[in-house]
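The complex appears here without one of its protein chains, the remainder shown in place.
What follows is chain A.
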Amino acid sequence: MKNAVIGNNRQKANLIVLGAVPRLLYLLQQSSSSLELRTECAVVLGSLSMGTENNIKSLVDCHIIPALLQGLLCSDLIFIEACLRCLRTIFISPVTPVQLLYTDPTVIPHLMSLLSRSQHTQEYITQIFAHCCKTPEHQTVLFNHGAIQNIAPLLISPSYKVRMQALKCFSVLAYENAQVSMTLVNVLVDGEQLSQVFVRMMQRDKPIEMQLTAAKCLTYMCRAGAIRTDDNCIVLKTLPCLVRMCSKERLLEERVEGAETLAYLMEPDIELQRIASVTDHLVSMLADYFKYPSSVSAITDIKRLDHDLKHAHELRQAAFKLYASLGSNDEDIRKKITETENMMDRIVSGLSESSIKVRLAAVRCLHSLSRSVQQLRTSFHDHAVWKPLMKLLQNAPDEVLVMASSTLCNLLLEFSPSKEPILESGVIELLCSLTQSDSPALRVNGIWALMNMAFQADQKVKVEIVQALGTEQLFRLLSDPDTNVLMKTLGLLRNLLSTRPHIDQIMSSHGKQIMQAVTLILEGEHSIEVKEQTLCILANIADGNTAKELIMTNDDMLQKIKYYMGHSNVKLQLAATFCISNLIWNEEDGSQERQDKLREMGFVDILHKLTQASDPNLCDRAKTAMQQYLA
């Protein structure tokens, strides 16, 4: 059987169909059969597993995994190695559920103990771990069973395969895992710090695979907070190594992984972004990622075309990700990116690509660039990026929506020339529907965009927003559990309630509800920022002609203002004083009556006291208010 199936997938399938697997497994498990026989069985099964994905599925369905794991309990090394080889092949297949490794809690400790048996067991076991560690739970299980102490010495194994698989293990263990990463920095291998071992593995004469994986390990350790971003091993070693991985000389897969890892490494750190942006012309190097499949490969070489096509999407999304990361903080870098050949066109077409991954990465990149005032005014407008963006918003999965709506927020900023055309495209409905989403991020973005839109907007737009959103939804948002949503909703209210005619108009139609909401927030348990924002709304209302009366007739509200004027927080005092100042402003009708009423309520005394305040702003504000009485 062994000789018949080697290298012949059809024969393997035939044997499986004929039911050889259960029989082999039976022989394998039979402790009465001789060791040679059992070993041969494991070898044949290993050979069968080398076939197609369907073969592996059939093997897994026959419960081969528990049987082989059971076989590991045998003491014979050759038999164990045969079982492990087969297990390895099965576990590295994408069709095998990795959970099967963790169902029996005794398996992992036993595998750890087998690590010392031979180079082969080391290679197979580390390879299994590297492929089966997919979630934080897996990381914890492996970590708790001493994966780090057991695998660290393998990094200096004489066998390249063992070193490489051990390295891969560490990269999956450290990914987004602070516990593992913090442990790793303190591990010594042969008297040398682990980070230094990784640095050595990144030397340029080492195999690319090793350089890249070592760079990943250090990246993950850095992102998990175990290594500082200004550490030399990051700044002078990891970052340049990853930039090299993006060069044209590398394989397409390596370029994708290199760019993604680099993007992840420098995402939170502006200094790394600045360094990367000048290293080896990275920005223009990335432009090459969009040149697949190249026109040459289409004509001359079908095989290459196929290969290029397969990786084209991956390359594009990796490049977009890296651009997004590069441009997330620094204005100069953003400028450099947008000035790269056809960059904006590429983003625009990326937004409407079929692959979700590419669309998401493209919109991330766009979002990163949209933080630049200059780009919003120039390239964004020139390339009408809002059009594909709006299209993307119509029907997209949440993760894309979050990015797209966040970008839209920036495009709706008052100075953005895209604001007008976006408004005309009926975006309000869409944004209002976002505020009803289950995802807090989407609700924030929706209301945020509306807030930006309402800033210094026409009466018409404001009315449209209020109508489309509906007061009911507005008040629902005011009681949103997410503070961000609440803040942006208050911001929206404040923007709506600006300039006198708008204030009066909105207050005349929604005055009652708004006053209620304000009362509710001022009475509720909220942060200083929320209350300040609310008092500012109140101050805006006090600026209206007719709207003033809504406050003046509400003694409860006046008492609240009085309370906040005497609050310990200067910001709240300032906002409350501002409100009073608006109420007693001289040149308006009925100012005398309001002044009198407020004097009776004791506001003058408070104002007088505030003129002595230590905060110069508050002091000025109070003096201005006092002058209204004197005039």
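We adopt the following convention: a contact is a pair of C-beta atoms (placed from the backbone, for glycine too) under 8 Å apart; a residue touches a chain by one contact, two chains touch by 3 or more; residues count from 1.
Note that in this section contacts and distances are computed from a predicted model.
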Name per UniProt, for the chain absent here [options: "Ran-binding protein 10", "Small ribosomal subunit protein uS7m", "glutathione transferase" or "Erythropoietin"]: "Ran-binding protein 10"
Of A:236, A:251 or A:373, the one touching the omitted chain in the full complex: A:236
Touch criterion as defined above, residue of A:137, A:230, A:280 or A:555 at the omitted chain: A:280
Residue in contact with the excluded chain [from A:190, A:205 or A:424]: A:205
Contacts of chain A with the absent chain, listed as residue ranges: 203-205, 236-237, 240, 275, 278-282, 285
